[in-house]
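If you scroll down you'll find the structure; I have some questions about it.
One protein chain omitted, others in place.
Chain nomenclature is as follows: A, B, C, D and E, assigned in order of appearance, with residue numbering initiated at 1 for each chain independently.
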Amino acid sequence: MRISVFRKAHFNAAHRLNSSLLSVQENERIFGKCNRPNYHGHNYDLEVKVSGEVDPVTGYLIDLGVLKDIIAEQVTDYLDHRNLNLDIPEFRDLNPTAENIAIVIWKLLRPHLDERFDLQVRLYETERNYVEFPVS
Amino acid sequence: MRISVFRKAHFNAAHRLNSSLLSVQENERIFGKCNRPNYHGHNYDLEVKVSGEVDPVTGYLIDLGVLKDIIAEQVTDYLDHRNLNLDIPEFRDLNPTAENIAIVIWKLLRPHLDERFDLQVRLYETERNYVEFPVS
Amino acid sequence: MRISVFRKAHFNAAHRLNSSLLSVQENERIFGKCNRPNYHGHNYDLEVKVSGEVDPVTGYLIDLGVLKDIIAEQVTDYLDHRNLNLDIPEFRDLNPTAENIAIVIWKLLRPHLDERFDLQVRLYETERNYVEFPVS
Amino acid sequence: MRISVFRKAHFNAAHRLNSSLLSVQENERIFGKCNRPNYHGHNYDLEVKVSGEVDPVTGYLIDLGVLKDIIAEQVTDYLDHRNLNLDIPEFRDLNPTAENIAIVIWKLLRPHLDERFDLQVRLYETERNYVEFPVS
Amino acid sequence: MRISVFRKAHFNAAHRLNSSLLSVQENERIFGKCNRPNYHGHNYDLEVKVSGEVDPVTGYLIDLGVLKDIIAEQVTDYLDHRNLNLDIPEFRDLNPTAENIAIVIWKLLRPHLDERFDLQVRLYETERNYVEFPVS
Partner (left out) sequence: MRISVFRKAHFNAAHRLNSSLLSVQENERIFGKCNRPNYHGHNYDLEVKVSGEVDPVTGYLIDLGVLKDIIAEQVTDYLDHRNLNLDIPEFRDLNPTAENIAIVIWKLLRPHLDERFDLQVRLYETERNYVEFPVS
């Protein structure tokens, strides 16, 4: 009786795409307007998927109120209304692409979920662009 | 040429979360406002996923009109505008969490679909909380 | 420089449609499955529209954080995870149709907003059915 | 035969709320996390409403391709992937609240639409917060 | 106690934009790919708004089940899975722009609603383009 539960969350943040492994010219060429120096921003929509066995006593996989609190404490309170490049240590040397943000979020959440659960995150940067980690 | 087709459906129902395996105090503590005695309710959105081989003559995996009717007859006509705890025998001794509702819906649909098809259901309790059974 | 700001909120509630001014038979005939005795429920989506002059100092019409708190305290904390017919005094003798719920919400909010503001509420009972009060 | 046509557009921008008419302490108190110095950002969704008489020859109120181009040239190319506070002269001395951004957008569009048309803009800062100018 | 109720409906149709008052060259120039001879199509989303006084006995403005049936009988059963140019007499000499389709729908519905109600329709041709008749 393995099942998945999903919880959505949200944060707003500024960022610019800029890789410390690339020259100024390469960053401009590859990232275009996403590389502009004064930042732009997004409403990031996050979907967290937790998979495992349903508890036969409660009928819950995991208490979604508990999951909501973990997401808020570990992810959205930390990233919301922040500049990812300037304010968040994880992105000091890591380009805040949607891919890398999703992987960072997964690493922030993973230690706070019991080992019997599988975890996947989906991150919408815009309505048209989103990423999922890890691959399903 | 294996493919998946999805059909969405909808029903509105009342419920309360209350496990017959827990004491009154435990039910209150675990389920909080979802345990309130006079019920609350939801607009449940259901997505049914059927997977298999496309029929080379029709170009259909399954006639979505037929699938729509199966979902209506087996699930939404049965659950819509009902009190899950009081009106639906499957929940007499089963807590109507989103997880359990999704599993019940899967069991209601499975016998009515040909064995060559795989079946998965996704159930939205709110826009922010949903479940998927079985795990993909 | 008159402008409108909108804030969305959400609550889940159980109800049944039943008018104390109609007989049992008339209630059944008019309200059909919405009249079933054991209640059903909805995810109600609420949009609150406040109109007036922008404050030239702050650039706000009204602080949306303040508006959010007023909506929570006066409306959603009061109605969420409740049975409208049994738990909410305003519906003791008032049929909880979407129309009447919207009017009740308007009356709950109006005294808590400064007189210089106009107020309108939109209430979604389902994605396909919603009401707006007062008429614009 | 007066009718309204609507066209949606989109831009992503960084901003912080900070009024030049308020002290540092007042800005912090009033705008909270929206005042943080390193900016945050949004996916702004814009709906432009143009009203007037349908042209009996074409059946168009206005060619939506033309309207789309006006919105792109005057608004979204100008604001997209920008820092509203630092990059956009209109916000040098104007706090970039949703209210003020909507008014600025209305003023950018108005001269480019024929006088026989009425114009209204709706701006979503998040899915839950939006503004409309002028009042309808 | 004037209030508005809204009901959404849906139909899928083929059309091409072509005005009988314009030459072949003008039609091509003005309507571009929308003028292609073999038609294209849309999922049209329709929102019907009815305004008036709430009935104090039922708490309804209008029975939404009745309104749903009127919309189906007068509009969606008539237009769904049709070619607007070839199959629908109203568009024999009328270009099926979103504007004209909305006006035709309004005229189809108006005689079937009591005179005490005001009527407005909103028609989405795509998620980004929609029209509203009459002007509010």
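Heads up, the rule we're going with is that contacts are C-beta pairs under 8 Å (C-beta built on N, C-alpha and C of every residue); 3 or more make two chains touch, one makes a residue touch a chain.
This is a predicted model, so every value here is computed, not measured.
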Interface partners of the hidden chain - shown chains only, full complex considered: A, B, E
Footprint left on chain B by the chain that the document does not show: 1-9, 49, 51, 54, 56-61, 63-65, 118, 136
Residues in chain A touching the chain absent from view: 17, 19, 21-22, 30, 32, 94-100, 102-103, 127-136
Missing-chain contacts mapped onto chain E: 10, 12-15, 33-34, 36, 38-43, 80-83, 86-87, 126-127
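Keep in mind that, in the parts below, only the chains that are shown with their structure count from here on.
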Distance in touch steps, counted as few as possible, from chain B out to chain E: 2
Chains in simultaneous contact with chain C and chain D: E
Distance-maximising chain from chain E - centres being C-alpha averages: A
Chain copies touching (chain A, chain B) - same or different residues, decided at half shared: different
Identity of the most central chain, Cα criterion: C
Repeated interface matching C-E, over half of the contact pairs identical, chosen among C-D, A-D or B-C: C-D
Between chain D and chain B, distance of the C-alpha-averaged centres to the nearest whole Å: 41
Two or more partner chains touched - positions in chain A: none
Full enumeration of touching chain pairs: A-B, A-D, B-C, C-D, C-E, D-E
